[in-house]
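Okay, structure first, notes after.
Only one protein chain is missing; all other protein chains are in place.
Each chain gets a letter, A and B, in the order it is written, and its residues are counted from 1.
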Amino acid sequence: MSGKKWTAAFFITAAVFALLIVSFNVLVDPFGVFGDPVFHWDSYSETQNPRIGKTAYLDREHGKYDSYIIGCSSTSSYPVGLLNEYYGASFYNLIMYGADMQDVRDMVFYMADNYEVKNLVVNVYIDNGLKIGQGEDSLSSRLPAKISGRSKLSYYSDYVFLNPNYAVQKIKDRADDGLLSKPFDVFDVETGAYDKRARDAEPIGSLADYLDAYPVFADYPVSTPAMEATDKTMECLAAVRDLCMERGISFAVVSAPVYWDYFNDFSKAEVEHFYRSLAEVADFWDFTMSSVSFEPRYFYDATHFRNDVGRMALMRMFGDESAYIPEDFGRLVTKDNAAEAVEAMYSAYGEPEANSARVPILTYHHITDEPQSGTEITPEGFRAQIKALSDGGYTPLFFSDLEDYVVKGYPLPEKPVVITFDDGYMSNYEKAFPILKEFDMKATVFVIGVSVGSTERYKDTEYPITPHFGWGEAREMVASGLVEIGSHADDMHQWAPYETGEARENILRLPGESEADYVAAVIADFEKSAADIERETGERPAMLSFPSGKYDVLSQWALSEAGVRMTVGVEEGIAEIVRGLPQSLYAMKRLNMTDEISPEELIALLEK
Amino acid sequence: MSLLSPLFPALVLVSVTVYYLVPKRSRWTVLLAASWLFYLWGGLASAAYILITTVSTYVCGLILGRIREKNDAARVKKLRRPVVFLCCLINFGMLFAVKYWDLAAEMTGLSLPRLGLLAPLGLSFFIFQSTGYVADVARGKIAPERNIAKYSLFVSFFPQITEGPIGRYGALAPQLYGGSDLNFDNIRSGIQLSMWGLIKKLIIAERAGVIVNSVYSNASAYDGSVIAFAVLMYCIQLYCDFSGGIDIARGAAKCFGIDMAENFRRPLYAKSLAEYWRRWHISLGSWLRDYVFYPLTFTKLFNRIGKFTRKHIGGALGRIIPTSLATFIIYFLVGIWHGANYTYIAFGLYNGVVITSGLLLAPFFEKVKARLKIDAKSKWFSAFSMLRTMLIVFAGRYITRAPYLKMSLVMLKRTVFNFHPSALFSGVIADLGMTAADLIIVAAGVVLVNAVELTEERGTDVRLALSKKSGFVQWLCLALPLAAIVAAALFGGDYTASSFIYAQF
Partner (left out) sequence: MEKLIGILKGVCPGVDFENEKALCDDGIINSLDIVLIVSELMDAYGVEIDIDDLVPENFNTAEDILALVERAQG
């Protein structure tokens, strides 16, 4: 090869390589910079870089929205559904993780020029005082070049000659995608908020359980944050305010709740400067510190509060009193009361467990003179336990009472107890119901839909079955006011040996079943069960006992979609429920009752 | 701009194209423009330093030229001295202020103000290069350059300014100013040399360097075998990175038809530490030899020391002491040049001690060899000498990279007393970020580099041999390295897995 030929071969080869790389990065487009031509996966792009991904989405779909709530990741927790209701508008949650006020300003200016914007809510978090204008350094937090004004050459060449690992990972992630969000697609495309379906379906439980699951609260990391960006932050916010005034956009500011142990890391002088400067820029609803800040279960992690807290914040702002809100949560801050507001932050006080209650829930199944298993009990044993509860001053509750405590904040009796029966055996009617009447105690029976009225045979087989009561007995019990009927699934508690096909022994997804099919099956099953109960007894159940006590986040989420607001499992323990956190009614613990537990032991167990 | 920046090949490509398009006599202006663009990419502030050096050495050159023209040899000697002195004062004063002032202030414990100056790109390279020019003018070896723009190109020629080599005006200037004809063999050579450099730098050095940092900064946490492994990786990293950088620079220059000085001559094959230093960073070594070592040994002081030792000690020893002293000073300077740090000073002393003691003990070794009937020219003895040299260099590398001097002693101690070879296979290498694949790539790279160097050591020009192979083989030898470089450049860039981007809450 001559030197000339070689040189030509070199440049042709180099050009081919370059073309390969460029096409790979453009076609797979992990950051959504080039319109994601193959995957059309908005949530993925938004996760990689919310500023770029969401701008690309809104450029296409901004017609659907006329209002925006904007800010760093804690912004996600304000539900747009409620904002729509209160404003009579159509909100998009423009949360951009790590966003500072410069990002907010640049995005708002861009939107005001390019989209219809009627209302703007800016969420200000204490972290906004720490830094500003550093997002451009990182691929995942820089703004689109048309918004930041960065040179298009440098912007596009960064993404054209991107590390191919990003694209490779996107292809892998596509194969791994599921119905609920995964760490690679965390946004709900329609609302713009984090997809918290899974997180909002997980059981909460007692404070001790929560600290086990989220050890960050048990041993909170100490930091020394320096609020060096306060003044610049406020300049940017003022620019947003002025723009809104000029364009006739309604403008509101909220300051997000902060976990107390994080708040304490800040210097008081800097905090005061931050919030007083904020009040100079605009009046704002302040949720920074209140009793909420002291309850870890209101937080997902160190700096992010739960969606229910966001809901309560919006309700407080708009004077909605239809549900419980802690009394000291939220106040309107203006220039005039800013100093007192900061003092109030420092006098805020709360006990972690002040807003939660322990409620023992007892589990019974079949009542028989000859108990065969650890779930059956003799009539004598049952009577002795109910008598002990009655004598001990325990007040029996229905599930709606628990919901009223959590959602509406109603008080609970001093000694609450919930008595439950699983499966719906005839013995519940024949043996237990008279005893309940004798002591005027209430109970909840979770019936298996297909088994109601099966007195001899398992479904339509020849196999014998422990008799189950029918709708007539159910109606009679409900009419007494002492019994309510819950769901134990319609036909998701099958007995495998008696089934011909693949048995659904519990409510979990079958191996090989697609997530979508599964969710549809769960919803249809509960719908059937609930419709039957409502038709026969007049009351639609909102509670379900997991067959065999088995559940996972997906099943809990599917049930909540079907309208189930309370669930119980078989995990031993006393349930703990939290005011303002309806999620705490999921997968509540119960105590399994047998003859082994003497009346005295039962009382001791409940008082523990 | 760094040699690894994707902008560097772009700059070379554009300037090479323009270079051959403009008339031959103005081609040097293209180089000048490219050089200043390259230099100023990093910011205008650093331009002040290179301007001071350019102007001061340019003016001194002119003055020295005038002195040479107007005076006889004896007067020249007398008159040139203050000019050279002033020139050195300005330039080395600047170098000292930027690189060493703060260290000196700390070492002396005096409450001097700290300057906190950031060294601009290639500061010591252009200072060495242009003061060398002044010395050559003073010695009458070259005539001074009268055109300051041309002279400025000599100081700032962009391929060499980041990592050297330190060029000599006599060799470099005619090539820079003359303008060369378009020759695709040069371009091929240039691209091949650059790719070779990139392979060494991007593929071998970057991987080898992964574990170096963590081990050197916290040596007491690791067993001796792991430390020794890290030092070995450091040696590989250092050589591949430095010589790779030089290859990239020389390759870029070659595309303009310019041959720059060689800076490495297969140091692995050195038979003594002194020879190692003649093969390693050659342009610095020869600079120090010509402009420090010779003048130093010719000073009155050294003359007197020489006379004294010859008279009072006599023999080989007496003769050799003054040179040894000068050698010692040179290696001390080499150490300091590498970095303004205690560790580098210790490194310089280490080399100085080893080499001077080698010199002083040479007669004794000769006697030993004679007694043991060792043939110094035999293969075995050569191999032994190379291995011994490698070990000495290896031990020296314990010193330079450690964050502070005591750490290198800890490392040495652990290597000797806590070697524990099994620790090396306990997965600690992978924990430190070096996967099995990385290890294989480094090993294969080292084998490849050695195969090429051995072939060259035996006198075969690898690239020439390659050009005689079939077209397909030649294309493979182009495409595979290119693919490897592109892959290394891209996959080695910033990457954060999406689950890390989103700290799940």
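Operating definition for what follows: a contact is a pair of C-beta atoms (placed from the backbone, for glycine too) under 8 Å apart; a residue touches a chain by one contact, two chains touch by 3 or more.
All values reported here derive from a predicted model rather than from experimental measurement.
Colleague: Using the contact definition given at the top, list the shown chains touched by the missing chain.
Modeller: Counting the whole assembly, the omitted chain is in touch with B.
Colleague: Just one of B:S283, B:T327 or B:S408 touches the chain that is missing; which is it?
Modeller: Looking across B:S283, B:T327 or B:S408, the contact with the absent chain belongs to B:T327.
Colleague: Among B:P295, B:G314 or B:G471, which residue is in contact with the omitted chain in the full complex?
Modeller: B:P295
Colleague: Can you tell me which of B:L359, B:I392 or B:V442 touches the chain that was removed from the display?
Modeller: B:L359
Colleague: Contact with the hidden chain only, please: which chain B residues?
Modeller: 139-141, 274, 278, 289-290, 293-295, 297-298, 306, 310, 319-320, 322-323, 326-327, 359, 366, 376
Quick note on the criterion: only the chains that are shown with their structure count from here on.
Colleague: So, what's the distance in Å between the C-alpha centres of chain B and chain A?
Modeller: Spacing between the chain centres: roughly 60 Å.
Colleague: Note which residues of chain A are touching chain B in the complex, please.
Modeller: Chain A residues touching chain B: 1-7, 9-10, 13-14, 17, 21, 44, 47-48, 73, 97, 139-140, 157, 161-166, 169, 173, 183-184, 186, 199, 300-301, 303-304.
Colleague: Any idea which chain B residues touch chain A in the complex?
Modeller: Touch list, chain B to chain A: 6, 183-188, 191, 467, 471, 474-475, 478-479, 482-483, 486, 490-499, 501-502, 504-505.
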